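Have a look at the structure that comes next, please.
For this depiction, one protein chain was excluded, whereas all remaining protein chains were kept in their positions.
Moving on, here comes subunit A:
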């Protein structure tokens, strides 16, 4: 059947390098340009030019960067703000795990490749059929995105300083729109939708009563809570083990 023809990992039937580069550039450029939104948001939140650029250079994982400046702008304690950003970055560890097997990098190269282990490079790399394709996809996406993201961050921050009141231009809506765009493709099953709904309730409901930044951390507990509730329901008819073997 058709399943058997998909497996060859020898590169014989591999996609041409140019096609991989084209895919990688497409993603790298599109997302790289949105560093502009980050630069504007960060400067609009009161961070200096140096702080804004340092975030893009050193943190380089968009959701965490937006979360950090949002929490700082809301007056959150720096460590609480960092904790929220950190938890958002934890998913990259699981991307790294998957990429590590596919890229098969020498140990000495891994500390340098690590900074590029993010949503977009993983998505492009995993879509390639051969190791050569995975490596090209990862490198071209990573390089394009890193260069553009930092460049547009700088331009965005300079632009925000030049226009002054970013809210008047509606730029304070860029942050939540970015989050929504990242979230939307993740809402595939009931589990994910229930988690999102519970997290929204916790995040908004606790906002007036807890210090800034803390409600987001409490909302993160929606994830284990929903998994636990689902596990309980499924253990009733003994389907848990079958489910777990699937993945």
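Here is the rule we use: a residue touches a chain if its C-beta (ideal position, glycine included) is under 8 Å from a C-beta of that chain, and two chains touch if they have at least 3 such contacts; residues count from 1.
What we mean here is this: contacts and distances are computed from a predicted model.
Asks: Please identify the absent chain by the protein name in its UniProt record; candidates are "Non-heme iron oxygenase ferredoxin subunit", "Peptide/nickel transport system substrate-binding protein", "AzlD domain-containing protein" or "Protein translocase subunit SecD".
Replies: Checked against "Non-heme iron oxygenase ferredoxin subunit", "Peptide/nickel transport system substrate-binding protein", "AzlD domain-containing protein" or "Protein translocase subunit SecD": the hidden chain maps to "AzlD domain-containing protein".
Asks: Per the definition of touch given earlier, which of A:63, A:136 or A:154 contacts the omitted chain?
Replies: Result: among the candidates, A:63 touches the missing chain.
Asks: Going by the touch rule given at the top, which residues of subunit A touch the chain that is not shown?
Replies: Interface with the chain not displayed, on the subunit A side: 30-31, 33-34, 37, 47-48, 51, 54-55, 58-61, 63-64, 66-68, 70, 72, 74-75, 78-79, 81-82, 84-101, 105, 107, 110-111, 113-115, 117-118, 167-184, 186-187, 191-192, 195-200, 202-204, 207-208, 212, 215-216, 219-224, 226-227, 244, 247.
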